[in-house]
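The complex appears here minus one protein chain, its other protein chains still in place.
The block that comes next holds chain A.
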Amino acid sequence: MLETLLPILIFAALGLAVIGAIRRIRLWRQGRPAAVPLLKGLAALPRRYLVDLHHVVERDKMISNTHVATAGGFVAAAVLMILVHGLGLAQGVLGWLLLAASATMFVGSLFVARRRRNPPARLSKGPWMRLPKSLMAFSLSVFAITLPAVGILPADFGHWLLALVLAAVVVWGLGEMVFGMTWGGPMKHAFAGALHLAFHRRAERFSTKGGQGNRSTGLKALNLDDEAAPLGVETPADFTWNQLLGFDACVQCGRCESVCPALAAGQPLNPKKLIQDMVVGMAGGSNANYAGTPYPGKPTGEHHGSPHGPIVAPDATTGGKALVDAETLWSCTTCRACVEECPMMIEHVDAIVDMRRHLTLERGQTPNKGAEVLDNLIATDNPGGFDPGSRLHWAADLNLPLMADVKQAEVLLWLGDGAFDMRNQRTLRALVKILHAAEVEFAVLGTEERDSGDVARRLGDEATFQSLAKRNIATLSKYRFQRIVTCDPHSFHVLGNEYGELGGPDFNANWEVRHHSTFIAELYDAGRLAFAPWKGGSVTYHDPCYLGRYNGEFDAPRNVLKALGIEVKEMERSGFRSRCCGGGGGAPITDIPGERRIPDMRMNDVKETGSELVAVGCPQCTAMLEGVVDATAEVRDIAELVADALVARPAGEAVDASRRSAGKTTVEEVL
């Protein structure tokens, strides 16, 4: 009986799956076009899955092994099942292989089941709770129906009733694993996930045979000249189709939510929920079926959306609700912790900025200080609204060479808007002292420099960003230099990763951008700096998001600290898992209230190491962390620590360890 039934079941399931797939694909295709090489993408899929995705999944060995067994077992079992039971090719080794595959899958599913027994809060529940059972149903039933096929059991083994039960279990398994895959069940992640990898909007993230992928963290420019293109994303259908596909790939593992600083602070954002809301919007309906952690303070079931309906209710003041509330989008610090953790390679930050672009450019609804900051940027080229002519006031007594005078220099020192901030001016002065000590030939743009556009862009004001960027690019193009050095990771990121798209192919062909920690490390390695031994207390290091996760620079700051004689007491969350200070993405400007403050949590991380000092490398981090009341640690920029420790460079010989530093930077260097 089963021999007759199985092919029917298998092909019926496959048939339904194809119909589901077409329906699903049509959902994705509601999105705007995106130029993605389809065949090339599909060809790259195995490598992207087996190498790049696995690299992320592997951070949790247990889950990685579980997934290899379960998914690997399933893919093999499914193919073999079609051959063995669908087409009746049971002879020889195929049946045995099918047995092995289903057994492997079963073992994997046991571990899936174990994980679901006391699931961590970050995992979504709902249909996901039945998945281990479905996996077991599929693997066990496939195993059972294959036993007769290889001759272990007689073909007519058992009662017809048993066959019927078995058939029912097979139906269950096929239903979840094949039908459910394209009709929106938990297994959707395999289907959408695979295609998402193939058609990913940032193909450059993935490795190729030629080498590693890059971090690809720069935001993509809006084409402001294309009148047909929407200014940002208003409705789900305004995303490109492969972005929608990416949302659909979400496996709801919640790795993103467990690292999200905004969620931890009780602000109304959960990256996983946001992605699920986009899925809801793409298909149309309410978020009532979401079975994971909600946005803090926002019960599920009250929001709904449709592919062509607005994501954010047009008039938020009347309390109208759509798919998500604006404050959810403005809670993001763009720290990329979610993106870094996502095993499905989903691009949460791109999506958030896309939606912010609509709110800012079309609706003018940048909240709190947002509008003022953008107005300032438009009027004065800096977010604080300071007199642009005062950018160099902090250096009135330093006689810094101006690019306008010297035309070329080894290093262009990019000041950033910290030049207007009294705290950051100390860092800048320390950096100047270091450059002098190493006899670096450098110059500054002075009042020709403008804000990099980072904040404007993250607040969704692409027009202001591009205006600033283009003028900076024009200025930079006038001069010759080998590298730009900056103590501001945001400028570093924008100059290095985002101007290229606007500056034309040769714009940055002749120079590189360096964060000051990288440059100081290079100077030290080249023997151009010498330090007195460290006499301070214990030190930890806070990785700025835009230096670390955005640009992969984790080592240079640590190498500099090591050169100073400091042994860094690492925080539990450091390196690529560093916790944001709360200062990125314009978050301090939009200032969405939560239950606690992100920088407080970060200073608590510092406290847990028992360190007396936290070294940083970002004006924004410095400002945020120094703003913490009753902090237990002092906040110093790496440049300040280096400037304090500088001693005269030895002529050829090793540094005399007894040499004393010039003293604390309490006075003249800060001025």
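The working rule: a contact is a pair of C-beta atoms (placed from the backbone, for glycine too) under 8 Å apart; a residue touches a chain by one contact, two chains touch by 3 or more; residues count from 1.
Basically, contacts and distances are computed from a predicted model.
Have a look at "DNA-binding response regulator", "ABC transporter permease", "Cytochrome aa3 subunit 2" or "2,4-dienoyl-CoA reductase" and point out the UniProt protein name belonging to the hidden chain.
This omitted chain is identified in its UniProt record as "2,4-dienoyl-CoA reductase".
Out of A:205, A:273 or A:426, which is the one that touches the chain we can't see?
Hidden-chain contact among the options goes to A:426.
With respect to the chain omitted from the figure, which of A:397, A:572 or A:630 is a touching residue?
Touching the chain that is not displayed is residue A:397.
Would you indicate which residue among A:384, A:500, A:533 or A:565 is in contact with the undisplayed chain?
The single option touching the absent chain is A:384.
Residues on chain A that touch the omitted chain in the whole complex?
384, 386, 390, 393-394, 396-398, 420-423, 425-426, 535, 664, 666-668, 670-671
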